[in-house]
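Accompanying notes for the structure given below.
With one protein chain removed, the remaining protein chains of the complex are shown where they sit.
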Amino acid sequence: MTSDALVRDYDTLRRDLAARDRGLREKVTTLEQAATLVRDGDHVAIGGCTLSRTPMAMIWQLIRAGRRNLTVSRSITSTEGDLLFASGLAHTIVSSWFSQGIVWGISKVMRHHVENGLAAFEEWSHMAIGMRYRAGAMGVPFVPVRSMIGSDVARIRGDQVKPIRCPFTGEEVMAVPALNPNVALIHVQRADPYGNAQLDGLQFMDIDIAMAADKVILTTERIVSNDQIRRAPDHTRIPFFTVEAVVEVPYGSVPHECYGQYEPIFAQLDRYAALIAKDPVAGARQYLDDYVHGPKDWSDYLAKVGIDTLLTASRRGRVIFND
Amino acid sequence: MTSDALVRDYDTLRRDLAARDRGLREKVTTLEQAATLVRDGDHVAIGGCTLSRTPMAMIWQLIRAGRRNLTVSRSITSTEGDLLFASGLAHTIVSSWFSQGIVWGISKVMRHHVENGLAAFEEWSHMAIGMRYRAGAMGVPFVPVRSMIGSDVARIRGDQVKPIRCPFTGEEVMAVPALNPNVALIHVQRADPYGNAQLDGLQFMDIDIAMAADKVILTTERIVSNDQIRRAPDHTRIPFFTVEAVVEVPYGSVPHECYGQYEPIFAQLDRYAALIAKDPVAGARQYLDDYVHGPKDWSDYLAKVGIDTLLTASRRGRVIFND
Amino acid sequence: MTEQTTSSAYTASELIAIMAGRLLVDGQIVFAGVGIPLLAATLAQRNVAPKLTILFEGGVIGPFIRPGELPPSTNEQRCTRRANMVLPSTDVLLLLQRGYVDVGFMGGAQIDRYGNLNSSFIGPADKPSIRLPGTGGGNDISSLTNMIVAMKHEKRRFVEKVDFITSPGWIDGRDSRARRGLPTGGMWRVVTDLAVMGFDAETREMEVLALHPGVSFAQVQENTGFPLRRAREVGVTEPPRREELALIRELDPDRLYTA
Partner (left out) sequence: MTEQTTSSAYTASELIAIMAGRLLVDGQIVFAGVGIPLLAATLAQRNVAPKLTILFEGGVIGPFIRPGELPPSTNEQRCTRRANMVLPSTDVLLLLQRGYVDVGFMGGAQIDRYGNLNSSFIGPADKPSIRLPGTGGGNDISSLTNMIVAMKHEKRRFVEKVDFITSPGWIDGRDSRARRGLPTGGMWRVVTDLAVMGFDAETREMEVLALHPGVSFAQVQENTGFPLRRAREVGVTEPPRREELALIRELDPDRLYTA
């Protein structure tokens, strides 16, 4: 399966999943090994949203591993999107919004790539992306929605969205196509060695993404025993059989946040913004050199961000729940 | 809006919801008052499933209040369905399965009513009912599914299900129509006075039912402060603005179970089964007289079930989680 | 197989549960219905397939049922004991549609030559002589995955053509299931107290694969309302072992499902 077909046909979808070993087995591995599960050209969906629970360590590893030509989708794209473009990892980003964040203005890196035709930012409404993952998760080829209708957001999608008539009411709604990514990258607070994941707080689209994807690469702040998961089964949000790799990566979303664990590293985000403000190409390259290619491993990267900075972010991430 | 239209048109659906006061306000009331929110002829959806989290106290109150001609839907129907038919409360039950439970055999009360044309049991697949509620919850008139196709379960639904062609893949799937009940009856472990509800364990279809319905009548084992809800917002499953009434009813599912609180009252269920085994009509009437019309209130009903019995059921309902 | 490890004193239901449980493979994901399927899957999980993952319609992934506390349906809290995950029931059914499930496993009231199941109506649907409890998740499961059915072998249950197709098997045989719009799944095995049956790969007619100890093909045919095919080699199943019987009696001491 390539990421060219808009909607994978059902026989192929079923066969792709049936071919995978979905049995209860341990999947704990390293970032390096997990990165081998992503092939050049894959459609990779990214969990979390904006500055939240971004699977940054896994993205960081994929850039280091030199993967190319990915199509990446995410509800809302922030600085990780800049790195995906600047590193050459992704040629297309499917998203509803793409910039560092409102307080930092429009992403100059995104602008440079898109305005010069070096890469594509394929825009869908936020709900439409969510419903595309949901259709994929449910194993149906499309779902009807009532947004995007009548706007240019729909118009420029061409044949990727289609009006459809309800067979009961006769009214016209919009069909959005299922999205079944080849790989989903998801970062969570807690998972067991089989890949049963428990998410705290904001879920964004992660559950649908996990169900829709051919396979999930899970990074987690902490690996806990299967026994702990089984004591609170109604907190489990992602079942093990969707997951192909589990990697324990403390501070795995830095410089973004992880709910209940740490807040975004605003100093790091400001530093990045300042770098690309001068020159989006050189600035992004320097950031990649300094923070992605430079460190010998993820811990080294964290050391470069600074232990005081991390502890402050942790304190701020927890203090909100002291109230 | 009557329950005659298969799918309510969107304008009416939006208008019906817009007309309701969805503001943050206290809604604590009594079973008697809550029962006035259900009108004769309404489509009433029932939360829980089989012997679990059945909103029994509310059903009990509706029978006492003499409501008539309801269409009732539920994922799977057990003894509450017998009472709905035998009391004349419902003329139609929309469900995937209807009997007391496999260990008690086929419901003689259901058989009596259906085989003699006194009432209707309208059968859909379990997932189809779930997807009908889900379409209703999402505000779309239909969703595609891949079950019921090719079976007589679909055939006897006639125009209530329709094949639909995917505009992207060209394949034919089955469209099931949205179901937006007039009222949903849902029993939970915990809710605040505004109607924010936190469910433990099995959710069944309750979240979709709550979102799909015009209004929810919530019964709860326990009313907690809004402050408690706000300390664990990711445990909230039903938002206050779907809810029209909140009634605190300890043991509100008896003789069925409530997850983490109490198990089914098997002795009571055996007693009921024995009563209707002899004569479904006289047996059900006697049960209604003894357990529904007889008691002066819900506490009196519980006293009739027996305090020892309730405490034993509570112990058994909690012991499963001691392990 | 020695005398010490087998036993001939067992009920029909125990036999069915044991034989059906043996069809499950470690590591599989099994969507199990209430009754014998639940019992057989739990038996397999405790016996030979510790990594078997059981799904229940109530919205449960990977529980361990406690001996002596079998749930009255697959929708009660007993079903969730030490599960990996609980989720809305619509979503656990959608796992079938997405393709996560290896095998569906349920009981049946009436089955026909092509493995179609009826649990809705005896007699015409508009004026049935018996209104049965209905599909539950049966239609969804059998529409979307490969099926094992466990049931008593009686002539009134094994009929030429079911009165009503509640849960589709191979419909009218050959490629009729796919042509009706069901490209995946299908009836795989039927386990009774007399034999284990499959379906001919081409015609999709029911065929006897193996006879239970002491049962003849003629006896199976006699209890079947249509001509049964015989597989090229009809085997004989290994009799229930003492450990299997001990386990099943530990699981269901009150004979809730194995009377």
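The chains carry the letters A, B and C, assigned in the order they are written, with residues numbered from 1 in each.
In this text, contacts are C-beta pairs under 8 Å (C-beta built on N, C-alpha and C of every residue); 3 or more make two chains touch, one makes a residue touch a chain.
Remember, it's a predicted structure, so these values are computed and weren't measured experimentally.
Visitor: Thinking of the whole complex, not just what is shown, which of A:204, A:240 or A:301 touches the missing chain?
Guide: A:204
Visitor: Of A:153, A:223 or A:267, which one is in contact with the hidden chain?
Guide: Checking each option in A:153, A:223 or A:267, the one touching the absent chain turns out to be A:153.
Visitor: Need a quick check: the contact residues on subunit B for the chain that isn't drawn.
Guide: The list for subunit B reads 10-11, 13-14, 17-18, 21-25, 137-140, 194, 196, 211-212, 226, 229-231, 233-234, 236-237, 239-242.
Visitor: Give me the subunit A residues in contact with the hidden chain, please.
Guide: 49-52, 75-76, 78, 95-99, 101-103, 106-107, 110-111, 114-115, 121, 123-128, 130-131, 133-134, 145-153, 156, 163, 172, 174, 201-208, 257, 259-260, 263-264, 266, 317, 320, 323
In this text, only the chains that are shown with their structure count from here on.
Visitor: Calculate how many whole Å lie between the centre of subunit A and the centre of subunit B, each centre taken as the average of the chain's C-alpha atoms.
Guide: Once rounded, the distance between the two centres reads 37 Å.
Visitor: I need the residues of subunit B touching at least two other chains; which ones are they?
Guide: Residues 145-146, 173, 201-202 of subunit B each touch two or more of the other chains.
Visitor: Check each residue of subunit C and list the ones that touch at least two other chains.
Guide: Answer for subunit C, listing residues that touch two or more other chains: 60, 80, 82, 86-87, 94, 97.
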